[in-house]
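Heads up: the structure comes next, in structure tokens.
All protein chains but one are shown in place.
To keep things simple, chains are lettered A, B and C as they appear, and every chain counts its residues starting from 1.
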Amino acid sequence: MNIGFIGLGIMGSPMAANLVRAGHTVVGYDTSAERTDALAVAGGKSAGSVAEAVAQAEVVITMLPDSPQVEEVAFGDDGLLQQGRQGLIHIDMSTVRPETSRRVAQAAAVKGIRALDAPVSGGERGAVDGTLSIMVGGAAADFAAVRPVLAVVGTTIVHVGPAGAGQTVKAANQLVVGGIYGLVAEAIVLLEASGVDPGGGLDVLAGGLAGSRILDLKRHSMVRREFAPGFRIDLHHKDMGIAIAAAREAGVSLPLTGLVAQLVAAARAQGHGSLDHSALLKVIERINQ
Amino acid sequence: MNIGFIGLGIMGSPMAANLVRAGHTVVGYDTSAERTDALAVAGGKSAGSVAEAVAQAEVVITMLPDSPQVEEVAFGDDGLLQQGRQGLIHIDMSTVRPETSRRVAQAAAVKGIRALDAPVSGGERGAVDGTLSIMVGGAAADFAAVRPVLAVVGTTIVHVGPAGAGQTVKAANQLVVGGIYGLVAEAIVLLEASGVDPGGGLDVLAGGLAGSRILDLKRHSMVRREFAPGFRIDLHHKDMGIAIAAAREAGVSLPLTGLVAQLVAAARAQGHGSLDHSALLKVIERINQ
Amino acid sequence: MNIGFIGLGIMGSPMAANLVRAGHTVVGYDTSAERTDALAVAGGKSAGSVAEAVAQAEVVITMLPDSPQVEEVAFGDDGLLQQGRQGLIHIDMSTVRPETSRRVAQAAAVKGIRALDAPVSGGERGAVDGTLSIMVGGAAADFAAVRPVLAVVGTTIVHVGPAGAGQTVKAANQLVVGGIYGLVAEAIVLLEASGVDPGGGLDVLAGGLAGSRILDLKRHSMVRREFAPGFRIDLHHKDMGIAIAAAREAGVSLPLTGLVAQLVAAARAQGHGSLDHSALLKVIERINQ
Partner (left out) sequence: MNIGFIGLGIMGSPMAANLVRAGHTVVGYDTSAERTDALAVAGGKSAGSVAEAVAQAEVVITMLPDSPQVEEVAFGDDGLLQQGRQGLIHIDMSTVRPETSRRVAQAAAVKGIRALDAPVSGGERGAVDGTLSIMVGGAAADFAAVRPVLAVVGTTIVHVGPAGAGQTVKAANQLVVGGIYGLVAEAIVLLEASGVDPGGGLDVLAGGLAGSRILDLKRHSMVRREFAPGFRIDLHHKDMGIAIAAAREAGVSLPLTGLVAQLVAAARAQGHGSLDHSALLKVIERINQ
């Protein structure tokens, strides 16, 4: 299939390479020429502009930092909606506000372009291994049409609803993840301050109703204060901003999420933006020192 | 072994019966004569007072509602510390403040009585089936001595530290459990308000880093608004009070726990005290209606 | 002075009228022709477009609902920055994100236009009476130049810092106001639930260190549950969104503000958007019913 791929960063680059390896024709573009060239080395084709990347594409995948970049690629004069062919399916795999996805989808429909929002979880590791989880919003038929493409980059691929739904599920995921890190951090601080070995205590929690993937994967590293990413605080801070915005757009009040967002913001304000998101523990520690 | 068992309620009654079945001599006492009689029917012996229940005991288990009852049984004129024999091991399986457990242990030591705090999780089901999780604080030797007794009523039995440590771990467990319920509730409210099927959305969360025992066990019932207990809001409210008190005693600040405790209090204020703790969803819903 | 006035709503309309009355030549524009006409009746001149309103102006005042409208008026093809004369001073009296004000100011500087952000407090009453409080960000010289114009519409007029500073101070004001409403609401709920007459209790609070303008002005109406606006929840919800955004832009974590924003969002979700912001009491009440 002819695939345009825009945004060849830490996530996009291995995803595009996996698509090449799977036999697709991938025309890539990134604002960094170096990155675009790297794709060519990996067997893809390099485009000099968004317009060039999308010109022949049946599917365009975007993997960009945030809403402004997605909007520029979608709505720009030389952008996807102006330059893409009728019938093109645009899969935005960036994590952005649900509202952004809905606006892109509406504008795309006017141009005869079909849009899906398909944010992922699983991080760099998942991008390299092609084992991402993908939450897809948009029309069921469009989802079905590109499922084989998504299956190259991910293993868990779920259609969760109409345009924006993928982003909403991603936002829900991130607010729960951020919150559990905060709760585990508070548990550790309480255990340690009470003279209880946190490792043994968390073992008990992990085995009962308090159990979670985060306790399974991160409790030992958290107790040892090892915070190499993984998924960076900076990114989780961005995602909490999206969760807060999504709640606002949906007209709902989420009190815990409101507080969790500020605690993640604190981790960043304290200079831990490049650490793993489990470093939320440092915020709960610091508030006590 | 000669076991005194004080507190024969929903939890204590099946626990005592399991000990009888395992071949122990169990002398039970409850302020309700009816409950005491029920133990006799099950093969135990009924005592007319705490003093009578503890007089011949090598081990005394208490399973009581809260700190005041534990203090009365321990410190009362006819109580355990006055009437129990030297060398007796007192296992308090009630959920109380760590500080209460420490004070009981100190006073017991003066009398030559050895005290363990051993709160449980697993609920009525676990008490009936003998599959409770038990978090034990106190001296390692005392723990070793009574391990076979605890193995009758529970399956996961962990020594987590000195006197009070069992209660601290239980408090940590409950703050994490309460918090995850709150986070899942906020996720559900966000998904539904955004027009996303919450069942499908939570399936994705359950399969990724947001995954938890609570999502595994309760997401379907929460989405269907089925809140038959399980573990009642009233009890979780009591436990959040203990978590807040434990933090105060340990001199630590736990911001999320502070908010979670108020949300659980809201569930109770709204009249949901007898529903399952997953009914925290009703609080997040109501704040939005 | 020749003044262009864009945005003739509940606030802008009486402000423009006051400027007319003070002898200024006011050319007004609103997307609603009806509103534009009303200014003409009041002695101003009506413009058919932003371009027409700003063409001859020495000062342009904008009083618009939110950032998108300000950006459209400022950056649009027929907008202020394209159509305004060199040396023009643009006073944006809308309440928007500090970041919006800074971007407008930067773009204006390129065009030789001087920009001030000058959000107000005091509500419709203050707009009608010309007694608004005005917080001004921008260059001191520009502030000095338009001070006489601002003195027509307000009484407390303070230059608080560079571009965006007016908006930041407004955001700080609104987070404190929203928070105090929440605290007073919690005090009322506690007093009433404890069987204490809230009126008498709040009288004591008002006389001591807990005293505040809000207690002075609103405690009687809050206890009586009278919530006629005043300043609407919808507007305060918008302002809390700005406060949260301002914190994010400044890179700081504000935990109480994070929670207050969600409580105000709840008031809106519960359908109280048109009530006075003191109706935050209804949220604290409802969480308890």
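We adopt the following convention: a residue touches a chain if its C-beta (ideal position, glycine included) is under 8 Å from a C-beta of that chain, and two chains touch if they have at least 3 such contacts.
Remember, it's a predicted structure, so these values are computed and weren't measured experimentally.
J.: May I ask which residue of C:Ala38, C:Ala53, C:Ala127 or C:Leu183 touches the chain that does not appear here?
T.: Considering the complete complex, C:Leu183 is the one touching the chain left out.
J.: Using the touch definition from the top, which of C:Asn18, C:Gln83 or C:Ser253 touches the missing chain?
T.: C:Ser253
J.: In the complete complex, the non-displayed chain touches which residues of chain C?
T.: Listed in rising order, the touching residues are 98, 121-122, 133, 135, 137, 156, 158-162, 164-165, 168-169, 171-177, 179-180, 182-184, 186-187, 189-191, 193-197, 200-201, 203-205, 207-214, 217, 243, 246-247, 249-257, 259-260, 263, 284, 287-288.
J.: Considering the entire assembly, which residues of chain B contact the chain that has been omitted?
T.: Touch with the absent chain occurs at residues 241, 244, 247-248, 251-255, 257-259, 261-263, 265-266, 268-269.
J.: For the chain that got dropped from the picture, name the residues of chain A it touches.
T.: Within chain A, the residues touching the omitted chain are 255, 259, 266, 269-270, 283, 286-289.
Criterion: only the chains that are shown with their structure count from here on.
J.: Taking each chain's centre as the mean position of its Cα atoms, how many Å separate chain A from chain C?
T.: Chain A and chain C have C-alpha centres separated by 36 Å.
J.: Rounded to a whole Å, what is the gap between the Cα centroids of chain A and chain B?
T.: That pair's centroid distance is 39 Å.
J.: Per the centroid of Cα atoms for each chain, what is the distance between chain B and chain C, given in Å?
T.: Centre-to-centre distance between chain B and chain C: 52 Å.
J.: On chain A, where are the residues touching two or more other chains?
T.: Counting only residues that touch two or more other chains, chain A contributes 247, 251-255, 257, 259, 263.
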